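Below is a slice of the complex: some chains, not all, each in place.
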Amino acid sequence: MESERINVNGYPCKNAVNVTEVDFFFGGLANSAVINNLVGSVITTANVEKILGLNTLGVSLARIDYQPDGLNPPHTHPRASEIIFVLDGELDVGFITTANKLISKSIKIGDIFVFPEGLVHYQKNNGVKPASVIAGFNSQFPGTQSIATTLFTSTPLVPDHVLTKGFQIGTKGVKKMRSKLAPKKNETIGLY
Amino acid sequence: MESERINVNGYPCKNAVNVTEVDFFFGGLANSAVINNLVGSVITTANVEKILGLNTLGVSLARIDYQPDGLNPPHTHPRASEIIFVLDGELDVGFITTANKLISKSIKIGDIFVFPEGLVHYQKNNGVKPASVIAGFNSQFPGTQSIATTLFTSTPLVPDHVLTKGFQIGTKGVKKMRSKLAPKKNETIGLY
Amino acid sequence: MESERINVNGYPCKNAVNVTEVDFFFGGLANSAVINNLVGSVITTANVEKILGLNTLGVSLARIDYQPDGLNPPHTHPRASEIIFVLDGELDVGFITTANKLISKSIKIGDIFVFPEGLVHYQKNNGVKPASVIAGFNSQFPGTQSIATTLFTSTPLVPDHVLTKGFQIGTKGVKKMRSKLAPKKNETIGLY
């Protein structure tokens, strides 16, 4: 039961005698997520919170769905590298190196692309039909930080002066971006 | 150039200035592999040998294709845990714990199953149409040992007395299994 | 007390103030194990289950005893490399690489041999007197999977069709091997 869980550098390990196939199975990535948000994409994770048997194993998956023109906006995974396989559709993908070089490519169904640990990256559906990918991570709990959401809609808010100086925009600009980026009522958000 | 590569605890890192999108891309898992072997399945890897940018990143993928009744026979990955996502079809999958308990399940398109690091596991297509999965690993070079092939067809051969005693079969039995398991001419083998 | 132990990614650490020399000591590898089984060998572990002070230290030992003609049958350690030192007798040892090459050698008292992480390996006493080794592992809990036992005697059983196809033998052959490999009454088994 969730409320009994002790959170100790991960999760308690079940006694090996009580482990069953349920601890190693997840059916929640079978279908496209419903997409109903500004950016037009949703990430659904299959990490240790969903699959208890992943505890200590250092690996997990996620599914990302994109509507036409949908964007998985610039984000990072603080604890893992990522490698995606395109299930359907066509994507423009890219990451930026610490030398500030953009590494980008158009990829299509069946293609693979790699995003090194901790670097800012994005995927954009530039096709006319929905797209989806399966992503592999070398962490049972990689975490995700979506850059714009993190900086403009956190609780409490990042101070104005950090954003105006950091992005070289005015206070009005910050206000506008915060308002636009704020999660809408009934908006689909990622199933982290 | 391949012939210039120095193999040093992995691979030499390219100078960051010379890295391009090609180093992070692979198109070789887009299509089903041709299956023409005894067991009726083929594994195609997308590891650091195919994608140089995976070097030091600790993650990789593979694709496994199964014809109807095809089996990815009992095997281990010596350096990684594995998590599969079913692209197509239906599979019976299982692994055995170090307490000699079989953990198994029937899974279908869109399902996920986990095989903990180093444990013997298999997948069997019990459906009437082809099946395929994408597998994620927490290693850039997980390695694979197919149990029967490893024990009965290595070069040089594992001594008879190890196999007769280990499997409690006669010398004739060993000879027969070696003969049946030996790779056939024109046989499809895994693209490791 | 065993029943009070919480199994959390290993074991709870004692308060440093309560640690005593007992937590770092084990006397259970001093003598040869009694060998009374089909394969003629027994492994006795000295891991974190026996020595609580090994928790978080990432190292352990084991002792393996072999009667004349005894075999430590093909097996893997899913979480560790192994390095053995021959205490007594003569052994034929080997492991198979992921390139399906057998690396084998005859070794004798005082010799050392290495089995890389996760690879299938065996040791056979081909001398006329008992043999024994001490094995070092880079894990406090390396685990062991004996291949034939794992595949032919697990609970529940690995399905027939996985074994007939995987080993290219008939159902009768599977049945016979299961019957021969099943643990006998009073049989010595490893002290894992």
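Of note:
Each chain gets a letter, A, B and C, in the order it is written, and its residues are counted from 1.
Following the convention adopted for this analysis, a contact is a pair of C-beta atoms (placed from the backbone, for glycine too) under 8 Å apart; a residue touches a chain by one contact, two chains touch by 3 or more.
Quick caveat, the model's predicted, so the values are computed rather than measured.
Of the identical chains making up the complex, 3 are displayed, while the complete assembly in this file numbers 6 copies.
Here is the rule we use: only the chains that are shown with their structure count from here on.
For the pair chain A and chain C, the distance between C-alpha centroids works out to 41 Å.
Residue numbers of chain A whose C-beta contacts span two or more other chains: none are found. Across the complex, chain B is touched by residues 16-17, 19-21, 24-27, 29-31, 46, 51, 53-54, 57-61, 63, 80-83, 85, 87, 95, 97-99, 101, 103-105, 107, 109-117, 134, 136-139 of chain A.
In the complex of the two chains, the chain C residues touching chain B come out as 38-40, 71, 73-74, 76-79, 92, 94, 96, 98, 100-102, 104, 116-120, 122, 124, 143-145, 147-159, 161-162, 165-169, 173, 176-177, 180-181, 192.
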